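FYI, not all chains are in this one, though none of them got moved.
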Amino acid sequence: MNDRASINQAPQQRREDWAEAYMRVRAASEALCAPLCIEDYGVQSADFASPPKWHLAHVSWFFETFLLEPYLPGYAIFDPAFRTLFNSYYEQVGEFHPRAERGHLSRPTVEAVYRYRAHVDAAMRALIGGADEAQWPAIETRLAIGLNHEQQHQELLLTDIKQHFSVNPLRPAYRSDLATPRQGDALPLAWQGFEGGLIGSGFDGEGFCYDNERPRHRVFLTPFSLASRPVTNAEYLAFVDAGGYRNPALWLSDGWATVQRLGWGGPRYWERIGGDWHEFTLGGMRKLDLNAPVSHVSHFEADAYATWAGARLPTEAEWEHAAGAVPNEGNFVDADLLHPQTAVGEGLVQLFGDVWEHTASAYLAYPGYRVPEGALGEYNGKFMSGQMVLRGGSCATPAGHVRGTYRNFFYPQERWQFQGIRLAQDLT
Amino acid sequence: MNDRASINQAPQQRREDWAEAYMRVRAASEALCAPLCIEDYGVQSADFASPPKWHLAHVSWFFETFLLEPYLPGYAIFDPAFRTLFNSYYEQVGEFHPRAERGHLSRPTVEAVYRYRAHVDAAMRALIGGADEAQWPAIETRLAIGLNHEQQHQELLLTDIKQHFSVNPLRPAYRSDLATPRQGDALPLAWQGFEGGLIGSGFDGEGFCYDNERPRHRVFLTPFSLASRPVTNAEYLAFVDAGGYRNPALWLSDGWATVQRLGWGGPRYWERIGGDWHEFTLGGMRKLDLNAPVSHVSHFEADAYATWAGARLPTEAEWEHAAGAVPNEGNFVDADLLHPQTAVGEGLVQLFGDVWEHTASAYLAYPGYRVPEGALGEYNGKFMSGQMVLRGGSCATPAGHVRGTYRNFFYPQERWQFQGIRLAQDLT
């Protein structure tokens, strides 16, 4: 049984498997923090990115709030102040500390946060082992959410650390022992055609999915084709060199305003040193690998690139339809590259892992979607405004966390995630 | 032949009809300004709302730039400075004066702007009458766009004037001679069901439509029902009185942030005077008409209201499907009420006119959409990001300007248009 099975399981799974899965996910978060200095845990260099310490505590708060308090009799809250400090945005649970001020908190210390984690872990083991059968189904449902939630924060831990380290003129490396990415030429760009028609979209399988992947519903697709692999750094560099960032005709109106306001001239982590393009990575500054997929581009940039290239972004339904036939494998966090690498293989490659792929779809409810009752309904539903869908996971996503129906979402100007571009075209 | 026919016509229409339509549309803009003082023409009380003088000049700049300069031999530009001053946002045409500073321009004077209009009108008559047959199809296409464009600005003239007058503590009335709205009880709220299935969406008829209404394409709809009429002021007041603006659980996350940032406690023009709710209208302050449709609510408010009411907003495809069987008639600007009024009738009423109806759909490209070549491609395409679709026209829309496939779009926090709410529900 692998981690993927355990946290996305069918209801009849044994409690020992759950306990094991719980400990595995929790340990993975801590393992990601192992390379950090104490100082690294507290920094917040941008409103949208949290300090590592905050992530470690918040995911524990999640278990405490949604599982231990309601279901573990006699559970002793670790510290009542944490209810506010580590609530992210659940209005129905109570107040929360302002997001932009998470980096102002030197206390609790890192050591105290690890004690908090241990406190929660002990209680969670007790809950998983000892809960009444009557309550178990509800607990199991929330446990699956809690573990998937922690996995999402594992990805954010990495992308937030990258953000925080990137603004430091010392450009520190998070890891100096990362696996070496694949070398070699990029695959030639090919197009794979799809007939479309009335297809199904959304989750209806066994095991775990988020509420926003449901209900499965029908969508009509006109014929389209999808690029065989993501856009490479070399291809994106041609766009940059062609003046892509200086030509308003290529951009959405809000995108052009963003380019000018923020002074963008290339992807988030590109840096020109001497005459050469480099890229800040979790392994420190590296020469730009022209064969690897471009990463850290916003929806606005992805859309402008597609326009320049005479193509477009796929809709999420197109992407999901194409991904239906592709194995859920790829360069995930477990590959320990923490960076997208050059594509190899046949057919549609790198749909999963490497880079999240921008879509042309706004993040909205599926037909028939209902926001779940209670505070957990705030998990996904209230963000269905102003954001765009991305698909497929990245090199920072835990293996097994995503699936073909998985919907990630960010604002169109955001680009601190590993976000890349797969082109699409109409076939008519 | 009515105005509607003339500007949305089939290509074989006679040039005299075009000339007549042109003059009729142009005269309508000036008629809307007749109640203004010279002082009213220049004011800009918010970045999103332009001075009336600017509207009058900009629509003329549109004809000058897209028709007279390219197609009328020997055309003498009225004033070269106007190229920049009255360009709204066409990057491919050249620079433009900053939108937020349109109210800083006391010159050109109102009289000069009217001379500019007359200059353009004379040239346009010459162009329509004298253009080569070879060029006529291109001219005719642009002429239709130019006239529809001016009609859109006629609606903005009214909503911008309302905005500007509303911030003046004197609360001036734009008109004191408006027609009296219908009195009487609101219709009871009924629901009309639709089976859905694979339906067509988008324009494929004769005559004019905007590029964003094309191409017609297939959409799959699950069964749904639509409210027979828009939400009334009485119904919305119940939401306000129930603490709707103080309960984050009802709001989208960005909506709740907006409520708090802007201190919203009700629709844009509601005002409590003594113990009673009043409403600022183009006819001045009035007691709130509880039977009339609520207006000037943003997408965020519409969504929160629908959540509170146990319903949802319709998608644009649902709305369009339902509107297919309904005559394109209603309380448009020609009714001279300039305010939504109490619904009457059977079946789905007030789909057209009265208030623009919020939808659950982001403003995005239809499958197969291509941005038109050249600067006119900036008309609609570059705004397909961050905005939501509204349907059906309002009491400030010229009759005949909208149709079932017409897509209007605004940011989810905007509410200075006549925007109302029609509820929808899943039928399952």
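Labels A and B are assigned to the chains in the order they are written; within every chain, residues are numbered from 1.
The criterion applied here is as follows: a contact is a pair of C-beta atoms (placed from the backbone, for glycine too) under 8 Å apart; a residue touches a chain by one contact, two chains touch by 3 or more.
Only a predicted model underlies this, so the values are computations on that prediction, with no experimental measurement involved.
K.L.:
Count every copy of the one sequence in the whole complex, not only the 2 placed here.
P.N.:
4
Criterion: only the chains that are shown with their structure count from here on.
K.L.:
Nearest whole angstrom, what separates the Cα centre of chain A from the Cα centre of chain B?
P.N.:
Here chain A and chain B have centroids separated by 38 Å.
K.L.:
Under the stated contact criterion, what part of chain B meets chain A in this complex?
P.N.:
Residues 89, 91-92, 198, 217-222, 248-249, 251-256, 299-300, 303, 307, 312, 315, 360-362, 364-365, 367-368, 371, 378, 382-386, 412, 426, 428 of chain B touch chain A in their complex.
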